[in-house]
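Pasting a structure here, questions to come.
Note that this complex is displayed minus one protein chain, with the remaining chains in position.
Lettered A, B and C in written order, each chain numbered from 1.
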Amino acid sequence: MNFDPRYSTRNFASVGTRPIRPDGVDKVTGRARYGADFNMAGQLVGRVLRSPHAHATIRKIDTSKAEKLPGVKAVITAADLPDLTDGDAAMYDILDNCMARTKALYDGHAVAAVAAVDVRTARQALKLIEVDYELLPHVTDVDEAMKHSAPLINDAIFTEGLEEKPVKPSNVTKRSQFGHGDVHQGFGHADFIVERSFKTEQTHQGYIEPHACVASVSSDGTADLWVCTQGHFVYRQHCAQLLGMEASKLRVTSSEIGGGFGGKTHVWAEPVALALSRKAGRPVKLVMTRDEVFRASGPTSATSIDVKIGARKDGTITAAEATLRYSCGPYPGSWAEIGAMTAFACYRLENVKTVGYEVLVNRPKTAAYRAPSAPMAAFAVESAVDELAKEIGMDPVDFRIKNAAQEGTRSSYGPVYGPIGIGPTLEAVKNHPHMKAPLGKNQGRGMACGFWFNFGGQTCTDLNIGMDGSVSLAVGTVDVGGSRASLSLVAAEELGIAYEQVKAIVADTSSLGYNDMTDGSRGTFSSSMATISAARNAIKILRERAAQMWDIAVDDVVWEQGHAVAKGEKHGNLGKLSLKEIAAASGTTGGPIAGHSELVADGAGVSFATHICDIEVDPETGATRVLRYTVVQDAGKAVHPTYVEGQYQGGAAQGIGWALNEEYIYGKDGRLQNPGFLDYRIPVCSDLPMIDTQILEIPNPNHPYGVRGVGETSIVPPLAAIANAVSNAAGVRMAHIPMSPPRILAAIEAERAG
Amino acid sequence: MAGVAVSTTINGDSVEYLCQPDETLLDVLRDRLGLTGVKEGCGTGDCGACSIILDDRLVCSCLVLGAEAEGRRVETVEGMAHGDSLHPLQQKFLEHAALQCGICTPGFLIAAKDLLAKNPDPTEEEIRFGLAGNLCRCTGYDKIVRAVQDAANVMKGA
Amino acid sequence: MVEVTLWGSLGAAAGGKNKVEIEAKDIRELFRKLAEQYPGIEPLIDRGIAVAIDGTIYRDTWSKELPKGSEIFLLPRLAGG
Partner (left out) sequence: MRYIRPLSIEDAVGLLAGSTGTAAILAGGSDLLVRMKGGFVEPDLIVDIKAIEALSEIRETADGFSIGAAVPCAVLGESTALKKAWPGVVEAAKLIGSKQVQGRCTITGNLCNASPAADSVPALVAAGARASVVGPGGRRTIPVGSVPTGPGKTSLAKGEIIEAILLDKRAPRSGDAYLRFIPRTEMDIAVVSAGVNLTLDERGVVTAARVALGAAAPTVLLVEEAAEAIIGRTLDEAALERLAKVCFGACRPIDDKRGTIEFRRKVAGVLAKRAATTAYARAGGK
């Protein structure tokens, strides 16, 4: 494949317009089918029994009474999901998370499951399963878990990344370090130093659609899985490996997905549903309750972060240092590592050092959540940056502009940047009318920056041209927020036809080659690259067919604005052939016309954003109100600007929720106290103002149209932007997220007391 | 457990069904009648995804028993469009991209329909408080509020 | 010969080194030789490592050439949301 992904300037016809999405009508009429909206003949109801204990050895599970209950068709435990992971530690952890093997590691950990004829029977059956637990001491707080006295969650884990191999097991699974220069020397040159410790509580992605799937395993060894997922090809790999199946015999169809944000990137209930179906010999539908979603799926890390930044009087940062501790749940992860990489990514630093510690706790397995790990690090760093600017007496925007990374800067995580957008977003913020909006009593303005890497990855796309000239685009990246619209625009752009002539779908795993999941803001970036490549391959065939129709050499045919054009004087009277005309003749010129593409979309462009927000604080109650909010972010190239704005607004809203009210609250018993939307408080409509957006377009050199991922970065700055606004409104520096009213009121009272 | 026989009207059509006494109207609509446009996000009345209109009153169908629908009128998202012409709210949701994943959309459409029926000219604040029982995790609500404002203008002119 | 910088927890796996010199024309050869010379890195390569060549991060294109004098960083392979 000779696809050239390099950016070149061009005038766009379709890309950059705002048409209605192809899946829209089905979604406003209720016809779109999500995870729980699919049924099969003879389908059973699956239900999972979960540990009520934070940490316990499973001595014995007696399922005999449940099995005898009329209507129960299968009961499974870990014994029905034997370990087939063959030394793949990460897969083993996923398996153990799907069904606890020897120990229950958190409140909500699955220990058994049933399939029955109806919900009532399934629920009754769960009550009849007897689990003999031996309770173990537990730890849920990240700092507590690091102490030597903390209960050990896995005694086979020794800290990785230390120069000397440790002799004792630890809840700290890994240490990682990034940076360059000499921070000690750098702090020596500083006139001002800010040093502070921060904490952030655990949050959940909070997608409105609970995990849901329908699994059907046939006696011939083939199987179908209908599931809401961010990556059906990844789910197929996981499930096939965990159940000992050949991947090609498991066909996974991704339903419409009701939100994921990273929470639907690895399997939870799907292997369980397949195992139940295999045992029962009937299809099984398994839908999590909201309580299960909170207790057993999703959450991001809770963190504890120390930051130290020094600067000269003139505002130059001389050194920056951070130590970041991130909870991983009971299985190793690389969450602090990402936090350590992103923490200072916005700045040009001579001396920088970050150290991350991955920490096991008795909480659900940490999953990715939109720019995972970056918001917490940005909260700590951007809070300290604001404080430092204040100490120096500089405007916080000017201070950041002075220290912003630019093309050629060595990033804090190592590589040197290409063209990037942090400077332009800061300049745009400086000149934004929001910065001049008047503020009243108890109101404050804050701003903050954020960074995310963005990913590419394996991608496969088919583009088929029908005999009527309409185009079917089959992609393998799940559409989480409008990508079928943007990819249709890209196909239309490349082929030179109207958007309405293209219909994009997400193909199942048996219809298309492997695709990585929709994560890391890669959906539109990667699949647009593959779509461009597939379209170019189709154009090559279209030119060949036109050449046949004209009976001239293919080299004399070029593709212009949806038409084959014979070039050169000698073909002057041939005119043009439209895509439609060539398609109509395809039956006699060599058969169907299609373009295929398989590629690794590497070279994703990094992304930066700067946010501004105004907050009012009620000094008597600690209540906050978000008055104004503005997002400025680099998109590279906005393919469908309305959905780019939507990503900016959605990320900001999630960040606002995280900053102000969302948190996992554990009791002393290690049980989650708020597993529901009543007390896990995601923002409601009346909590938010309109969220203003400004899209900057600094082309990514590694994409033909300059596209960068846009999905994640917008959740990075809000925590800090709001903390800075609260600080300016109430005169207190909030170092603990969420800044719930009790925390803000306590801080105000402490400040009053001196 | 003996089933309860229910005669009701759903989206203008007479419907009869048998349900269990403890079965929610949400489960009846989705599992017995195939109206899966009504979504379950929580089952406890905290997310609004299962919103329906029951005798001109906006309710969460997860907090209504199937048996309670006897003799009443139920409206769901499936009944909003007339033939192939979408309700102005549906059209405006599409035009404004007021949905990303779309799972909350049916609930929002029904809640917005109820809101505009009772208050045809709402302020932004009235829209925001009127729709506060419906959670959306994707959009930050901005485009939803704009779509409702735009639909209200269209419906006033109609 | 290219100079490769090891970051994060990779340095510890190469016996505490932060920079190594390797003769390699592309990422595939780089990984093979790294695994031969520093067996501690092999399981990490299996788990997934990203390579930054002059600032651009490559996760899966093992055929990517390493131009002479280019700046090469090995980074952990990350998760996204």
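Heads up, the rule we're going with is that a residue touches a chain if its C-beta (ideal position, glycine included) is under 8 Å from a C-beta of that chain, and two chains touch if they have at least 3 such contacts.
Being a predicted model, the structure only gives us computed values, none of them experimental.
Within the whole complex, touches from the chain that is not shown fall on A, B.
Among B:Ile10, B:Leu33, B:Leu86 or B:Ala111, only B:Ala111 touches the chain that is left out of the view.
In the complete complex, the hidden chain is touched by one of B:Leu18, B:Leu63, B:Ala117 or B:Val154, namely B:Leu63. Which of B:Val15, B:Ala81, B:Ala132 or B:Met155 touches the hidden chain is settled by the complete complex: it is B:Ala132.
Only one residue from A:Ser8, A:Ser248 or A:Gln673 touches the chain missing from this view: A:Gln673. The set of chain A residues touching the chain not shown comprises 123, 291, 620-623, 660-661, 665, 673-674, 677-679, 681, 683-684, 686-687, 740-742, 745-746, 749. Chain B residues in contact with the hidden partner, per the touch definition given at the top, are 1-2, 4, 20-22, 24, 43-46, 48, 51, 54, 57-60, 62-65, 67-68, 70, 111, 114-115, 129-130, 132-134.
Throughout what follows, only the chains that are shown with their structure count from here on.
Centroids of chain A and chain B (each the mean of its C-alpha atoms) stand 29 Å apart. Centre to centre, using the average C-alpha position, chain A and chain C are separated by 25 Å.
Separating the CA-averaged centres of chain B and chain C is a span of 54 Å.
Annotation for chain C: no residues touch two or more other chains. Residue positions of chain B touching 2 or more other chains: none.
Considering their complex, residues 90, 160-163, 174-178, 205, 261-263, 265, 334, 337-338, 340-341, 368-372, 411, 413-418, 453-458, 519-522, 600, 602-604, 702, 711-712 of chain A touch chain C.
Within the complex formed with chain A, the residues of chain C that make contact are 5, 7-9, 11-13, 16, 47, 52, 54-61, 64, 71, 73, 75-76, 78-81. The touching residues of chain B, when paired with chain A in their complex, are 20, 30, 35-44, 46-47, 49, 76-78, 80-81, 86, 90, 93-97, 99-106, 109, 124-125, 127-129, 131-146.
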